[in-house]
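Note that one protein chain is taken out, while the other chains of the complex remain in position.
Showing chain A:
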Amino acid sequence: MGKIPPALRSAISSNTLLKTPTTTQPEKSPRHFLNKKPSRKSKESVSPETQKIPAVFKSPELSEAKKIFNSLITGKQNHIDRPFHNSLLQSYASISTVDNSISLLRHMIHKNPSFVPDRSTYHILISQSCKEPDSNLSSVRNILNLMVTNGLEPNQGTTDIAVRSLCSVNRVDDAVELVKELSSKNSPPDVYTYNFLVKCLCKCRALSTVYSFVDELRNSFDIKPNLVTYTILIDNVCNTKNLREAMRLVSALSDSGFRPDCFVYNTIMKGYCNLSKGSEVIGVYKKMKEEGVEPDLVTYNTLIFGLSKSGRVGEAKKFLKIMVEAGHFPDAVTYTSLMNGMCREGDAMGAMALLEEMEARGCSPNACTYNTLLHGLCKSRLLEKGIELFGVMEEDGMKLETASYATFVRALCRVGQVAEAYEVFDYAVESKSLSDVAAYTTLESTLKWLKKAKEQGHAV
């Protein structure tokens, strides 16, 4: 989710336009719910513009573009296929205005009558018109009309491209308006577009707005939320710690004939984790087992994270065993969560032992693992070990996190290693772990605290 589906990516990018399927059937990417964990993949995929499109056009000037086009096609009109034209149009669209792109398209058709634009050709223009700054929907409507006059009815792919383009430039309200408009003209969004839009709305609008959108589409166009939609909604309310609403949604989805799947349970479990409610976290796990839903890696990671967070490390360790027995491979997230729990209990050495165990099992620690350990070691007054660990982080160019940086600097100052604290400050700034301001204020306030402690006669 949040990713541009492969089918769509090719639809907006350059040369496979002819093969573009007319409906978008994007594969659902695996959903990760442990948002704050290290393994979090960068969710924003490469936007279409950053993909390599040959820089044929260097100026947005229309006459220039026409000239370039003419020189490219001279003498080989019949050998140039539609994808080639589409690529050119795409390239030009990335630097020009919509009106100029339309003019260039007209010019192309005029100069090379063998070129017949298809949907993907117009999709380029749709995408461009949606992203044009300071515009309203009228330019999108223009292109849609242009499509219709050329005998191409907009389809679900068209809707999808328009919605995603609009949302990519934060025009969510326009996207909603367009979807309603297209739905009333017998071109309703498919479930992927619909869910995408619901997710965007969740991110930037009040819950009531999202609900009224869902209701309106259900009542007016018979577009119903599916299990994924419910998961998105539950995720959203869980993130705002509104577990009561989440429970209401769970019963609503059951009433609509859906059975909660692993994703739904994982989402709810994450909600309880955020509230550090260990018993409820285990409750969700038991419920899954009762309902015959097989927990996956994310379930176990969430479980271990939640238990560690609510100070129930013993149980978390047990679940590490259980998950291995169930055939899952614990990953960096699993181990880091557990280490975090152990460090909270003051068992930093135990966490270090777990680091060895994890590496022995072929699982590589990441920056978050090291930050957790550094933080834990400093808290447990094992500064020597911490300095050693920091050396490894430095070598690998790992970034420091705010908390571990602050704890480390403080621990160094406490034992009078101010110069070393300055070096850590330099590293934090150079590696861009923190902003200069954040790094400096931490250092400054730590030194202030040190001075006070000295004045009050505390040991340093």
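Just so we're on the same page, a contact is a pair of C-beta atoms (placed from the backbone, for glycine too) under 8 Å apart; a residue touches a chain by one contact, two chains touch by 3 or more; residues count from 1.
As a working rule, contacts and distances are computed from a predicted model.
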**Protein name, per the UniProt record, of whichever chain is missing from view ("Upstream activation factor subunit like", "V-type proton ATPase subunit G", "Large ribosomal subunit protein bL21m" or "DNA replication complex GINS protein PSF3")** = "Upstream activation factor subunit like"
**Item:** Selected residue (touches chain absent from view) among A:Lys241, A:Lys289, A:Lys432 or A:Lys451
**Value:** A:Lys451
**Selected from A:Leu166, A:Ile223, A:Cys368 or A:Cys413 as touching the chain missing from the view** = A:Cys413
**Asked** Tell me, which residues in chain A touch the chain that this view leaves out?
**Response** 402-403, 406-407, 409-410, 413, 416-420, 422, 436-438, 440-451
